[in-house]
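Have a look at the structure below before the remarks.
Missing here: one protein chain of the complex. Every other protein chain is in place.
Order of writing sets the chain letters: A, B and C. Residues in each chain are counted from 1.
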Amino acid sequence: MDTTVRNLGECRIDTPMPGRIHMNLDHKRFVTDDMKILVDETIEALTARGANVSDAPAFERAGARAKIFFDPHDLKVGIVTCGGLCPGINNVIAGLVDEMTNLYGVSHYVGYQYGYQGLVGNQPTVDLTTIDLQAIRSQGGSILGTSRGNQDPVVIVDTLVRDGISILFVIGGDGTMRGAEALCLEITKRNLPIAVVCIPKTIDNDVPLIDHSFGFQTAFTEAARAISAGYVEATASRGGISLIKLMGRYSGFIACFAALAETSADFVLIPEVSFEIDGKGGFLEHLEERMREHDYAVIVVAEGAGQEHFAEVKDLDASGNKKLADIGGLLRDRIQAHFKSINYPITLRNIDPSYAIRSVEANSYDSVYCLQLAQSAVHAAMAGKTGVVVGQFRRRFVHIPVELLNHETNQVNPNGDLWWSVLENTGQPAHFGA
Amino acid sequence: MDTTVRNLGECRIDTPMPGRIHMNLDHKRFVTDDMKILVDETIEALTARGANVSDAPAFERAGARAKIFFDPHDLKVGIVTCGGLCPGINNVIAGLVDEMTNLYGVSHYVGYQYGYQGLVGNQPTVDLTTIDLQAIRSQGGSILGTSRGNQDPVVIVDTLVRDGISILFVIGGDGTMRGAEALCLEITKRNLPIAVVCIPKTIDNDVPLIDHSFGFQTAFTEAARAISAGYVEATASRGGISLIKLMGRYSGFIACFAALAETSADFVLIPEVSFEIDGKGGFLEHLEERMREHDYAVIVVAEGAGQEHFAEVKDLDASGNKKLADIGGLLRDRIQAHFKSINYPITLRNIDPSYAIRSVEANSYDSVYCLQLAQSAVHAAMAGKTGVVVGQFRRRFVHIPVELLNHETNQVNPNGDLWWSVLENTGQPAHFGA
Amino acid sequence: MDTTVRNLGECRIDTPMPGRIHMNLDHKRFVTDDMKILVDETIEALTARGANVSDAPAFERAGARAKIFFDPHDLKVGIVTCGGLCPGINNVIAGLVDEMTNLYGVSHYVGYQYGYQGLVGNQPTVDLTTIDLQAIRSQGGSILGTSRGNQDPVVIVDTLVRDGISILFVIGGDGTMRGAEALCLEITKRNLPIAVVCIPKTIDNDVPLIDHSFGFQTAFTEAARAISAGYVEATASRGGISLIKLMGRYSGFIACFAALAETSADFVLIPEVSFEIDGKGGFLEHLEERMREHDYAVIVVAEGAGQEHFAEVKDLDASGNKKLADIGGLLRDRIQAHFKSINYPITLRNIDPSYAIRSVEANSYDSVYCLQLAQSAVHAAMAGKTGVVVGQFRRRFVHIPVELLNHETNQVNPNGDLWWSVLENTGQPAHFGA
Partner (left out) sequence: MDTTVRNLGECRIDTPMPGRIHMNLDHKRFVTDDMKILVDETIEALTARGANVSDAPAFERAGARAKIFFDPHDLKVGIVTCGGLCPGINNVIAGLVDEMTNLYGVSHYVGYQYGYQGLVGNQPTVDLTTIDLQAIRSQGGSILGTSRGNQDPVVIVDTLVRDGISILFVIGGDGTMRGAEALCLEITKRNLPIAVVCIPKTIDNDVPLIDHSFGFQTAFTEAARAISAGYVEATASRGGISLIKLMGRYSGFIACFAALAETSADFVLIPEVSFEIDGKGGFLEHLEERMREHDYAVIVVAEGAGQEHFAEVKDLDASGNKKLADIGGLLRDRIQAHFKSINYPITLRNIDPSYAIRSVEANSYDSVYCLQLAQSAVHAAMAGKTGVVVGQFRRRFVHIPVELLNHETNQVNPNGDLWWSVLENTGQPAHFGA
């Protein structure tokens, strides 16, 4: 694993931080590039790498550098937000502008609108100096707007050059990160001193390596409310079954965490663990057993679960993701058919809280996390780091080369602590099927 | 308007309240049946009634009586909850049991389950003396469960007699109230000393006469969150349109109050005000105008709005209500078709928070209101009032004969303050159409 | 009771509303000054007034008039907020500016800062046209700032004349209303066409006549959280006693409503009901009895309760209110002394959530209420009403001459429904003492 972060060049400029918060340039606080956090967490993993521990892969620590690459004076900074909504985007934007302005004295910003689309052609931009940063911190969504899909990196770089941008902060998901990688290649090709620093955003928490993505705690908190509603509804009717569909294309993190937060789900179905619906030991058999015992059930299903029950889908959405087949609809139909066939009256309710989850304001934890990510991103950018993602890795803020994120997806480990917490708490079988 | 409340008989028993809260039986607090609240609020209405003001219709005040009808000793009390969920049901149940137990010394309760179904046949019941009343006050739903639809009053009265019930508290909506009226007729026919006291429950706030139904404030608070989500989503996309469907079969109260709470809706459509969709001055024309100006729009539609655009539906649901045609689906299709036809790209999102709204716990205001309704219901029942609804009328708790509620529906007045607050705030036209 | 509202003059100008929301000038919606809401709610009160019912006192209904007094063109409007904080002030400000701008086309505003102080001398003002009205609706406090105390009406009127103000909206409490009355006298003396319209603000809900003051529901919701904390603390310790001090100088509304919302208080002490501390039947005897039974207790005390236990205080605060003696401190000391004297170990905790209550953002209900008050105030002002308060009276928005509010205080009726709900729920004695 090549954890080397690319630098635009040597850092020769004294950081202006000391003048702003009354400190010295030789303060122990400053981070140097050789401070690194080990990738491996076990002796086995570490020794399996080979004889020389001192070569073990490790991520560069994020944080303020004593010497920086860019002269803050006249520096022009762009920000763009891409992909679906997620709690905390505005907190990141506010954090970036606050930190650039107050710590480094930057004063020129360009807010590109509606994702990469805003970097193509002659689009209107947002003047970030007139925004009430404190106010947007308690607003969901993105004041810059978003869109899905990438744009031609050549055209984007033309825009950056035209606008005189030296630093571009990119807030977006896996598709966006792939776009950022392409962007960096184009910038390198032209040998331009433009830093591209990414803050990964995904409501599914499917970004690899990092501890969790921003907004995730807020998201599963809101998802837990939907499970709670499902529980109340299910228990209030004879034969009540609530089917709560949550986000999670490839990763069941929201489903798992929300279920653990509420502890009232009887079944949690996630993309990482396939399941039989019919037959001996299948989902319907277990559901029937549950109903015969309690006369109600709460089922949480991630949108990407059970795709093995559908013919392969070829359509792609604007982000380039495969469109998912409707597992919620399938389960609803199969459950209704099953209980009709055994003459067991049920009241099935479908609950889909997706938009509520995406659009809420960040909770206190995510507010802190977004701020710290923004601070780390600013320090990285000012030091001339590029093609880099800032993230928390085992509770340390680090720099990760964007390429390392683009070929993997963070998923719930079917043998790991999280999934087993779910199994132990719901009591659902570890395996649906014969 | 005959506001006379029926009494089971003369109240001859001293209330046991004094011994419980250290007061005297002649305390000024006690309410007498001749304390009444005028139905009319204007001089015009009052004088239009005729010459004699002293005969003007007025509602009996609720509250503790010095003399009561039932001997609390050995009294057995039934509670049943019917219809859809609504915030506050458990608070009412807790309030009833608390008040009966602590103020009057009652100790026998039967909790009938799943609505009137629980009063038919030999159904299991809930022992309300083992319930943690403080805990259920912060739980949505109904610990007794609910169901829709009435049952044969003859069979229900048989059950009450079998179980030795002297007081039945009925928590339910308009269908339930009609059932309670039938029940009272049957009880009267048999000349039984059984009091039936109703606490009206409707998430749509469509009960006539009373100020508002319990749980309504909680409900529109939750609905306002959905509008907020819709606003965040709409503004974050190019051409973003959010269509939020809220409850309200015949009454647009939730839609109106939620829209006023959030102040980000551009259009509010309610059952009480019909509207043209197409043509000059129609909804689509105004929506297009709005989009051309701001490039986003938030539309709030009550489920019962725009039924004039559908052929009449004949199907009834279990509560005996006409099934509604899907106005949300119609608008979605028409909006998409319209903007496609003019080549204006939009991103339309449907948001339906119904289950979240029904199942949340009561907020502080509704907790107080439910408690006071329960206290009023208990006082009424102990005084032998029957066929009576307790409710707040112009901020006073009163007794209303159940018949008065059964032939009317509370609706938003298209010339009244509420609807005009909405028009003034959204800026939408008072009239959609030519 | 003279309910006559003063008008600056005849209304001769057509309201511009029709052009803004597509309606006709002869729409049934428009309110006329002869639409009035009866002050009395009982036949007894009404007939006690004398023979002629048509002369019974009644309040003019608020709402849009077809003809208005002021020409919106070039109209200049001032807003000032006075007294302590209360949830909803910013919602009122936003509602005023929104309504003036969007319904009437007004475009000139002066936001006076820090209460009446901002109207004296050459103070900086806030440009209300640059404020993000949607954003401030979710912010507690007042964007204009507040201060206590009145200023010389002569000087204030000089300022209004200097600034060319035609309408002054005053948001404030009882002291502020008295100031507004003086202001109107001075304006009348000079025969100036300046309208002064008040929106009463008091966190204690002590404004007479109106249903309740804005922000009150939000306030007691927050207060209920403190009671809940007190309950949790009290029950978690041996001999736990929590003493929660809530606002309420002369009125115990917050204490009563918060206690009913939480239902875990054992004792509620309010200014309206005096109580013995010592001796037979005194508070300490009942508290001891409670402790011996449950080993914990939750006591809610309004700051103005029990002032009879102190020598009279002569000091006044900046608002001209008598400084209150510290009943919380007295009770704490007396409780500790008592239980020490009987050798009963207790853990007493004092909880004072005042600032949290004052500063939270308005909840959904209060947001609606503030908006409707603001809309009513704007209609009143445009119609040239002056010296008038807008408020909800028995659920109708009405105009009340400011003088009618200035000689009374709204208090909890010791024989009324609210206080008895508290007694019935807590089980505390109706009378502390022999």
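Operating definition for what follows: a residue touches a chain if its C-beta (ideal position, glycine included) is under 8 Å from a C-beta of that chain, and two chains touch if they have at least 3 such contacts.
Please read these numbers as outputs of a predicted model, since none were measured by experiment.
Trainee: Which of the displayed chains are touched by the chain that has been omitted?
Mentor: Looking at the complete complex, the unshown chain comes into contact with A, B, C.
Trainee: One chain is left out of this view; which of A:K28, A:R162, A:K314 or A:H407 touches it in the full complex?
Mentor: Considering the complete complex, A:K28 is the one touching the chain left out.
Trainee: Just to verify: which one of A:R6, A:K36, A:H309 or A:K322 makes contact with the chain not shown?
Mentor: Missing-chain contact among the listed residues: A:K36.
Trainee: Looking at the full complex, which residue from A:Q139, A:N205 or A:S264 touches the chain that isn't shown here?
Mentor: Of all options in A:Q139, A:N205 or A:S264, contact with the hidden chain holds for A:S264.
Trainee: What is the set of chain A residues that contact the non-displayed chain in the whole complex?
Mentor: Counting over the whole complex, chain A touches the hidden chain at residues 17, 20-23, 27-29, 35-38, 40-43, 46-47, 53-54, 56, 58, 62-64, 94, 98-99, 102-103, 134, 137, 211, 217, 220-221, 224, 257-258, 260-264, 281, 363-365, 367-368, 371-372, 375, 394-397, 415, 417, 420-421, 423-425, 427-431.
Trainee: Against the chain that's been left off, what residues of chain C make contact? List them.
Mentor: Output for chain C: 85, 114, 117, 139-142, 145-147, 225-226, 228-230, 232-233, 235-238, 242, 349, 351-353, 355-356, 358-360.
Trainee: What is the set of chain B residues that contact the non-displayed chain in the whole complex?
Mentor: 132, 135, 138-139
The criterion applied here is as follows: only the chains that are shown with their structure count from here on.
Trainee: Are the two sides of the chain A and chain B contact the same residues or different ones, given that same means over half of the numbers occur on both copies?
Mentor: Counting which numbers both chains contribute, over half are shared, so the two copies meet through the same residues.
Trainee: Taking mean CA positions as centres, which chain lies farthest from chain B?
Mentor: It is A whose centre lies farthest from that of chain B.
Trainee: How big is the gap, in whole Å, between where the Cα atoms of chain B centre and where those of chain C centre?
Mentor: Using C-alpha averages as centres, the distance is 28 Å.
Trainee: Could you put a whole-Å number on the gap between the CA centroids of chain A and chain C?
Mentor: 45
Trainee: Just give me the whole-number Å value for how far the CA centre of chain A lies from that of chain B.
Mentor: Chain centroid spacing, chain A to chain B, equals 42 Å.
Trainee: Provide the list of chain A residues touching at least two other chains, using ranges where the numbers run on.
Mentor: 139 - these are the residues of chain A that touch more than one other chain.
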